[in-house]
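Yeah, one chain of the complex is gone here, protein chain that is, but the others are all in their spots.
Lettered A and B in written order, each chain numbered from 1.
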Amino acid sequence: MAVSVTALGRLSLPRRLAPAFWGEAHLGDRAFRLCTAAFAAGALLTLAALALQMTRASALSLRRFGPGFVLGTEWDPVRESFGALPFLFGTVVSSALALLIAVPVSLGAAIFLSELAPGWLRSPIGFLLELLAAIPSVVYGLWGIFVLAPWLRDTVQRPLSGALGGLPFFSGTPRGFGMMAGGLILAIMVLPTIASVSREVMRAVPVGLREAALALGATRWETVRHSVLPSARSGLVGAIILGLGRALGETMAVTMVIGNRAEISASLFEPGYTMASVIANEFTEAAGDLYLSSLAEIGLLLFGVTLLLNALARLLVWRIARLPDGARRA
Amino acid sequence: MMFLGGPRREDPAQGREAAPRSAPAQAVEKLRAEGLKAWFGATLALKGISLGMKERRVTAIIGPSGCGKSTFLRCLNRMHEVAAGARAEGRVLLDGVDIYGRGVDPVQVRRRVGMVFQKPNPFPTMSIRDNVLAGAKLNGVRLREEDALFEKALRRAALWEEVKDVLARSGASLSGGQQQRLCSARALALDPEVLLMDEPCSALDPIATARVEELIHELAERLTIVIVTHNMQQAARVSHYTAFLYLGELVEYDETDVLFTKPQNPRTEEYITGRFG
Partner (left out) sequence: MDRYRRRSAIDRLAKAACVAAVLLALVPLASLLAYVAAKGVSGLSLSFFTGLPKPVGEPDGGMVNAVTGTLVLVGLACLFGVPPGVMAGIYLAEFGDNRFGKAVRFSADVLSGVPSIVVGIFVYTLLVLWMRGFSALAGGVALGIIMLPTVTRTTEELVRMVPDSLREAALALGVPRWKAIVRVVLRTAAPGILTGLMLAVARVAGETAPLLFTAFNNRFWSIDLSQPMASMPVQIFTYAVSPYEEWHRQAWAAALVLVAMVLALNAGARLLLHRRAPR
C-alpha cells in the first residue's frame, strides 16, 4: 500500500478500475442507491402481489360464476349460490348518498378555508377537519349505533315517513339502522378528505387570478365562482373521486349502522349491505372454499374499482397540487 | 484506511517562505484544467478550457453572469457532476494526476480540494463545533486531537475569537459573515491543498466582505485558492492571477495587475471597464 500518501488522504493513483455504474464511482454510494431502490421497488411489488393474490383467492368463484357474479341477487351460503348484486347496490347507493351530502358541505368548507376565512381562523378550523379524519372508523361506528341511528329514527325518519311515506324512498318502518344511516356516516367520514384536497387545490390557484377578478370589481363570491372554481375544476373533481374511493372502501362504520341485510330496496329506511361489510362480517366464518372465494372476489372488485378511481383522482390532482396528508388513507 | 482531517505531521507550507505577493512567476502549477468541457443536459456550458492555477497563489475567475465561471470552479473538485444531468469532459490535473481519470473516486478528490459556496451553508442541526469537525465526523474518522484541530481551523478562518464561548450554539445562529467563515473553517479542518471559493462574499455586507478577503490573503500563504467573483475590485484586491471567462470560453488569463491594466483582448477591456456584463 502506498502508505503515507493514503494516510494523508491523498490520492493513491492509479487504483483499481471503478467502472461507471449509473454515473457513480463510489462503492458505498452505489450500494446505498441500490438498497433504497430495492425498498422503493417494494411498494411496486406489494401492489402487484396484492393484485395477484386477490385474483388467485377469487379463482374458484371466478370460474364458477363468471361475469354473472356481479348480477346475481342471491347470497346463500347453504346452497353455495353467490351473487354480488345486493352488495354492489348497497355500496353504490350508500356512497352516492354520502357524496350527495358531503360534496356541497365540503366544498363550502373548502371555499371558506381557502378564500374567506381570516388568517387566524384557518389553522384551527383546518385542524378540526383533520381531527374529523383522524378519528377511527370503529369509533364512528360506535357513535353511529348509539347516537346517530336513534337520532335519525326519531328526528328525521319519523317525520319523513309521516309526510312523504308514499314515496318509495321513504317507505317502510323507520328503524334508524339502514341505508340512510350508512350514507350519512360515510358522508361525515369522507367530508374531511374532500374538503382538505379541495382546499389545497384552490390554494394552488395563482393569487394573480383572484386579484385580476377583484380589480375588475367582482365581489368575493364572483371571484370564487368565475375565477377560482373554474381553474381548480379538474382538481376538485379529483378530490371528489378520492372521497368516493374512500367511501367505497370504508368498512367498519358502515357495517355497524347499515343493517347488514342482502336486499335491494328503494327505501332508504331499509337495511342494506355493502361489499366491504359483507367481507368484514362473513370472511372469518365462511365455511367452504367457494364461499371464501366469493368473498375474495367481492374484495377483488372493490380493489379494482378503488384502484381505478385512485389512479384517476391522482392524475387529476397531481397536476395541480400536492395532496395533504389527510387524504391518503382510505 | 483513510485518515483525514487530522493535523498533518509535516506541513508542506512550513519552513518555506511565503512568496511575496507581486512576484509569483516561479510558482508551480498545483491544478491544471486541460480542454475542460461541461454540460448541463444538452447545453454546453464550458467550451474547452485550459488553465493552470499556481500553488499557493490566488487565482480569480471573473466574467459576466452565465459565463460558466461557477461551473468551471465546480469542475475542479468534481462537484459539477453532482447536479442531475450535468457532466464534464476533459482533464483536470491535480499535482499532475487527472482527477477525471479512470478509477478516481470523486469523494477522495473533494477531500483534497475544498470548497466554500456562494451562500453560507452551515449544517443547521449541528453546533458550531460539530460544523467545523463535520468533514471528519461525517466520515467516521476518530480524531485524536479534536480540540486542537478545530481551534486551529477556526483560528485559520479568523473566527475563533468571535465564537470560542458559544461553540455549542447552532451554526445557523451566527451572522452571515460569520457563517461564511464557519464554512471556510469547516473546509479548512480537512486540511485541503486547494480551496475553491464560489463568490464567497456575494451574500455579505462590506465589513464581512473585508474580513473574508483578509482571510483569503492569509490562507494563500499556505494553500492554493481559486475564487470566482463578479466583483472586479475584489478580484484585483485578492488575487495574483485572473482569468476572464466569457460564454464558456477562456478569453484571457494573466497576472492580475497586468490583466486589469493592460488587457490584450478587446472583450476583456470592455468587461473590466464596465461596458458590458
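One rule holds for everything that comes next: contacts are C-beta pairs under 8 Å (C-beta built on N, C-alpha and C of every residue); 3 or more make two chains touch, one makes a residue touch a chain.
Quantities reported herein were computed from a predicted structural model and do not represent experimental measurements.
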Among A:P104, A:P168, A:P206 or A:P230, the residue in touch with the chain that has been omitted: A:P104
From A:L47, A:L71, A:A163 or A:L216, residue that would touch the chain that is not displayed: A:L47
Identified contact with the non-displayed chain, of A:L71, A:V139, A:L164 or A:A266: A:V139
Positions on chain B contacted by the hidden chain, ascending: 4, 77, 79, 82, 84, 107-112, 114-115, 117, 119, 121-125, 134-135, 138-140, 172, 183, 186-187, 190
Positions on chain A where the hidden chain makes contact: 9, 24, 26, 28-29, 31-33, 35-37, 39-44, 46-47, 49-50, 53-54, 56-57, 104-109, 111-113, 116, 125, 127-132, 134-143, 145-147, 188, 191-192, 195, 219-222, 224-225, 242, 245-246, 248-252, 256, 276, 279-280, 283-284, 295-296, 299, 302-303, 306-307, 309-311, 313-314, 322-323, 325, 328-330
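Keep in mind that, in the parts below, only the chains that are shown with their structure count from here on.
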Whole-Å gap between the CA centroids of chain A and chain B: 54
Contact footprint of chain A on chain B as seen in their complex: 1-5, 8, 81, 87, 94, 97, 99, 101-109, 111-112, 190-191
Complex contacts: residues of chain A adjacent to chain B: 1, 6-11, 13-18, 23, 25-26
